[in-house]
Structure formats: C-alpha cells, structure tokens
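Take a look at the following structure, please.
Taken from a larger complex, these chains appear in their original positions, while the remainder are omitted.
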Amino acid sequence: MDTIRVAVTGAGGRMGREVVKMVLQDEQLTLAAAVSPSAGPVDAGTLVGLQACGVTVTPDLETALANAQADVLVDFTVPHAVYDITKTAIEHGVRPVIGTTGFTPEQIEELDKLCQSQGIGGLIAPNFSIGAILMMKFAAQASKYMPHVEIIEYHGDQKLDAPSGTSIKTAELISEVRQELRQGNPKEKETIEGARGGHYDGFRIHSVRLPGIFAQQEVIFGGYGQTLKIRHDSYERAGYMPGVNVAVKKVMTYTGLIYGFEHVMD
Amino acid sequence: MDTIRVAVTGAGGRMGREVVKMVLQDEQLTLAAAVSPSAGPVDAGTLVGLQACGVTVTPDLETALANAQADVLVDFTVPHAVYDITKTAIEHGVRPVIGTTGFTPEQIEELDKLCQSQGIGGLIAPNFSIGAILMMKFAAQASKYMPHVEIIEYHGDQKLDAPSGTSIKTAELISEVRQELRQGNPKEKETIEGARGGHYDGFRIHSVRLPGIFAQQEVIFGGYGQTLKIRHDSYERAGYMPGVNVAVKKVMTYTGLIYGFEHVMD
C-alpha cells in the first residue's frame, strides 16, 4: 500500500514538531514537506529530536506544495495565517487538516466549495481530542435535562484569545438543544466588571489563563440540590496526536470540508 | 381527578420527613399513612414542620396498609428491613417506590413476579437524581472510547456500606460496554493494604467518607495525555424529591417491578 504523503506547516512550532514526529513514526505516513519561516534549513527529523529523514525544512509553502506531491497538509499555526494556508493547500489539491480556530462561517463555506470542486476532502477542527469531543457531546445531552449551565475553560497564560475555540464550540452545541433561558438574577450587579464572564445565548463562559496549564474545560450544570460536571483535562500537545493521525487517514476517504473532528469519528 | 394516596415508611427519618413534606405539598398526592416505629403518635404534618394534616404517625406497617387504602408506598429506610417492607406492600396491592439498596438479583426477580401477579407497578432505585442518572449514562458511553476508568464516591462519614449503591450501579453499566481490560501495572504492590481501592471487573472503586458531604461521585477516564471526568454532587436529601415525585406518578402507569429510575424517565 502506498503511504499518505503529509506536509506540515509551522514545523518549527511546538505543535508542528509533534506532528512531524507523529508522521515520521507511523509507517503508513511519509513526511512530504516541513514548512517553517524561521526554523530551517535543517533536516526535519533532526529538528524534532529524531534521526535525519531526508526532508529539509523550507520557508515557503507555495514552493513546498509545488514540489512535494503531498496528499495532506497539517496546520496548527496561528489564526491570522490559516485561511490563506488552507486555501493554498486546496488549490494545490492537497487535503487540509487544520487545528486552528478563527474561521468565519463564510470562509468555511467557501473552502468547502473549493474542496468540492477539487474533489478532495478537508477537515477543520478546534479539537482533536477524543476526550474533549465526548465532553462536548455529553454537555449538549445534559443541557436538555439541566438547562442551567456555565462553562469554565483553562489554558496557558500566553494564549491570545478568550474564550477558547473549544468552549465556543461547546456553547454552540449546547445552544442547539437547550431550552431558551436567561440565567441568573435579572437584578444581578457586577461590582467588578467582567466577573460574571462572557455572555453566550443566555449562559456564561469563563476563561482562566495560568502558566502550567495546557488545556482544560469544565461544563457545570446546576439543578435542585445538585450539580453535574463534565470536565476534560488535556495535559500535553501529544494528546492530540492520536486524533490527528486518524484525521490524516480519514481525510483521504471523502470529498468536501468537514468542520469538527466528531464528524469523522466512527 | 383523584389524587394518588401515598404511604411513607421511616417517616421519622431524615429522608422520610422529606418524602412526607413532598407529598403534603403536592395537590396531586394525598398522604395516606406515615409509619415510624418511634416517632409517633404525632400528626405527620406537625412532625415535618408543616401544618397538621390529620394523619397520625403509626408504628405498625401492616395495620397502616390494611387501613390506609394507599396506592403507593415510599420507603427510604435501612437495607436490612426493606425486603420485608416491599413484599408486604405488594401483598396489600400497594405499589412500592423504594430508594434503598441491598436487594439481591433473586429478590428483585421474586418481587417482580409478585407485582405482576398483583397487576401493579413497582420501582426500586438506588438513586432518584436526574444528575446522577446522566452521570451513569455518560460514564457508560465514555467507557467505550476510554476503557481506563476508576470511580471515586464520597458520602457522609456515618454511611454504613462501602462502596455506595450508585457506584456499584455505575460500575455495572460500565462493565456492560467496556472492553475487557485489567488496569494498572501487573506488578503493582500495595504498601498499605486497600490503597488501590475495591476491585470491580478489572477497574477500581474508591469510597471516601467525610462529615459535611451528602453524596458525590466522580468517574475518571484516563487516556493518552488526557483525562475525562464526569462528576455528580448531590447536596441535600431534598435533591431526590423531584425524582421521587415523578416516580410516585409513573409507578401508577405500568405493571411489574422496574429497577433503576432511568427506566421510568421519558
């Protein structure tokens, strides 16, 4: 069987290095290209602490895609660049597997059409963690029975955006099934502005930022004399890799852009 | 519409008092009898801090059932007495709603047959809390994807049995769907006996007993770089009452003994 040829952007970043490692360690995958504006030129294997693999890290995505005959591009870079990267990949017939948030609905729709016209698959997912996806699914289910809910998400103190992509995705899923309800006392008063968190469709999202934390989220439901909590703690970047590995293989099997890793789970 | 006539055993106990209150405060229910070996004779309403209701607490269950024309008996008393109480109720044509654990599978089967032959319904449930039932359901679902699991349950320090009925029920539900797996290091060694908790079908249950806690349970799943936690905290006896209220009404609508409140939820 032919291996799947994978290009990786942001190969010098922390998440990108994990992706390069994962690709190099799976016999069913081949590293086709490693792109990083500043990390190279250096062998991509050496860069991530493995043996040299013969692929040199290159600064330019266009050139890499033109030469690499990649099947899939994996990108976990920053939000502001990701739309262009995704579009470029699709135009080269390379299936995007994107782990960055920050797309507008219009952008997703446009990229889906582009995938359709190229006859290839694509995946954008704010979260590749099976545990996180179960958390979101259970949270949505619970909100049918216990509509009083708040979300608290915890990330490292250098994270730029608040609330997190996962918490917004969770809130969306809850909103689809939860009865309309504006929680809290209508006369509630914040003596310190912002204390009650961000407002999303009648309930609240709170973002905690502290060093030492990678990615955690708790969804809390309150009812008569009780609370129900669903919590996912992600301890390290490598925790996403089993999901990314599945995604790289799945994206070869369908046409069009899928948003959300849960939709490619069996 | 006729009201449902409800008899309550253990009416002088803490849970029994909550049941008496709940019955007296619902217009669709009538208190038919309140049984307690030691609390009476006193008006049952006065006993629970409400207005006198004309029903005197009585020490003898048989007499009460013979005279009360009860439709339903609610019992939250201690395990050792509950089998006899349940059987007595059914023999008098009174539908049992039982919140005590400690039945053997054989006893449940026998009581089911008895209900069938009397043409009445019955319900035995270790937990009447909607949040607890969601916790159990989600725990079972998660164990399909994340088979490494442990249960920690927390109750007041005067609780007699460990582990709790709810934790055993949760473990049963998990075992039905989880792949067979003996967790932990095979060479694991307890330097203090019992530290690793109780063993259930390849995984562990831990029972914490502390004053100030009513009833809490956390089911923890561990996987590659992540944990998923599903936790239910029950803060007071009254938290069961919405569920008991539903059960009293539901038990009028079917024939046979049902085990588990989740099976009478819509």
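Order of writing sets the labels: A and B. Residues in every chain begin at 1.
Rule of thumb we're sticking to: a contact is a pair of C-beta atoms (placed from the backbone, for glycine too) under 8 Å apart; a residue touches a chain by one contact, two chains touch by 3 or more.
As the structure is a prediction and not an experimental result, all values here were calculated from the model.
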item: Subunit count for the whole complex, all chains sharing one sequence, 2 displayed; value: 4
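Rule of thumb we're sticking to: only the chains that are shown with their structure count from here on.
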item: Angle of the C-alpha superposing rotation, chain A to chain B, to the nearest 5 degrees; value: 180
item: Gap in Å, rounded to a whole number, between the CA centres of chain B and chain A; value: 41
item: Residues of chain A defined as touching chain B within the complex; value: 129-132, 134-135, 138, 141-142, 145-146, 221, 223-242
